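Every protein chain except one is present and positioned as in the full complex.
Chain lettering (A, B and C) follows the sequence in which the chains are written, and residue indices restart at 1 in each chain.
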Amino acid sequence: MEPHIESNEMQKKVHEWISQFKEGYWEPHVMVSTLTEEVGEVARAINHIHGPKKQKEGENEVTLSDELADVLFVLICIANEHKISLSDAFEKNMRKKYGRDNDRFEKK
Amino acid sequence: MEPHIESNEMQKKVHEWISQFKEGYWEPHVMVSTLTEEVGEVARAINHIHGPKKQKEGENEVTLSDELADVLFVLICIANEHKISLSDAFEKNMRKKYGRDNDRFEKK
Amino acid sequence: MEPHIESNEMQKKVHEWISQFKEGYWEPHVMVSTLTEEVGEVARAINHIHGPKKQKEGENEVTLSDELADVLFVLICIANEHKISLSDAFEKNMRKKYGRDNDRFEKK
Partner (left out) sequence: MEPHIESNEMQKKVHEWISQFKEGYWEPHVMVSTLTEEVGEVARAINHIHGPKKQKEGENEVTLSDELADVLFVLICIANEHKISLSDAFEKNMRKKYGRDNDRFEKK
């Protein structure tokens, strides 16, 4: 089971979705605005679940799960339009963590 | 090759990393602060690559790929600490897109 | 007319508002989550005004002006709880800009 293939699979699915449309991928700064918007929704969901914001009357129940997926979608779009493999990036990141940050926090 | 298993693989790897430490997962609002920090790094990388910010002397070259992986890492932490499967969320999100947004943009 | 007094005036008004409540200022990481949420709303407003998101049926008209004020409010809260004068910080920032960045972009 290769993680490389895994996340590539998601990237391929997003690419298939985007490729249907004339518009294609949005311009990178527009993608960042959209990322910012979706991350704001995650923050809102966390504020609703863990406080301190009381949920306002009539506000739809916020689903953290959906909001995380929205962020992931935009993340994949940005990766795709820059020809970046997220799973390669993820693996490199984990290797760096094991190398650099391994003693940063107290071990159990 | 199931995307479900794929991203679960990444979630498992993050969980293994975090589980080494006494500290464990950070408190949700702290995770959002960290998400905000890492998304800021993605914005900076995009501003460096696509303008308009001139890269300052001495500033390390920003690698968009690393920054995307950092965001993905935090996203997975938030998912993990809320027992959310990112790949399930992703698949649900794609199904919603094909249902709801399929005619939102002009087709090729 | 001193800008110092100006923005202090806003900081005082926010302090008066917050001081009414038992809860007081929120914990700093919660403030960052709230800042992230409000910045997401600004991003959404910009996406609505300048594209590419088509405004969805039934969605309230987004007022950029309100969203900017929401961000400013949270910014002031963070400043207040750290005993920071935003107008001093602003003036120092402008002086730095005139010193450091004055030749960063092409003059008219």
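The working rule: a contact is a pair of C-beta atoms (placed from the backbone, for glycine too) under 8 Å apart; a residue touches a chain by one contact, two chains touch by 3 or more.
These numbers come from a predicted model, not from an experiment.
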Inset, instruction - Check each of B:Q11, B:T36 or B:S65 against the chain that is not shown and name the one that touches it. - result: B:T36
Legend entry - Options B:M10, B:I46, B:L64 or B:I78, residue touching the unrepresented chain: B:I46
Inset, instruction - By the contact definition given up top, give the residues of chain A that touch the hidden chain. - result: 27, 29-30, 32-33, 35-36, 54, 104
Legend entry - Residue numbers in chain B that touch the chain omitted from display: 23, 26, 30, 33-34, 36-41, 43-44, 46-47, 51-53
Legend entry - Touching residues on chain C - with respect to the absent chain: 1, 3, 5-7, 9-10, 13-14, 17, 19-23, 28-29, 31-32, 35-36, 39, 42-43, 46-47, 49-50, 64-66, 68-73, 75, 78-79, 82, 84, 86-90, 92-94, 97-98, 105-108
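One rule holds in what follows: only the chains that are shown with their structure count from here on.
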Inset, instruction - Let me have the rounded angstrom distance from the C-alpha centre of chain A over to the C-alpha centre of chain B, please. - result: 3
Legend entry - Distance between the centres, which are taken as Cα means, of chain C and chain A, whole angstrom: 25
Legend entry - Contacts with 2+ other chains: residues of chain C: 30, 33, 36
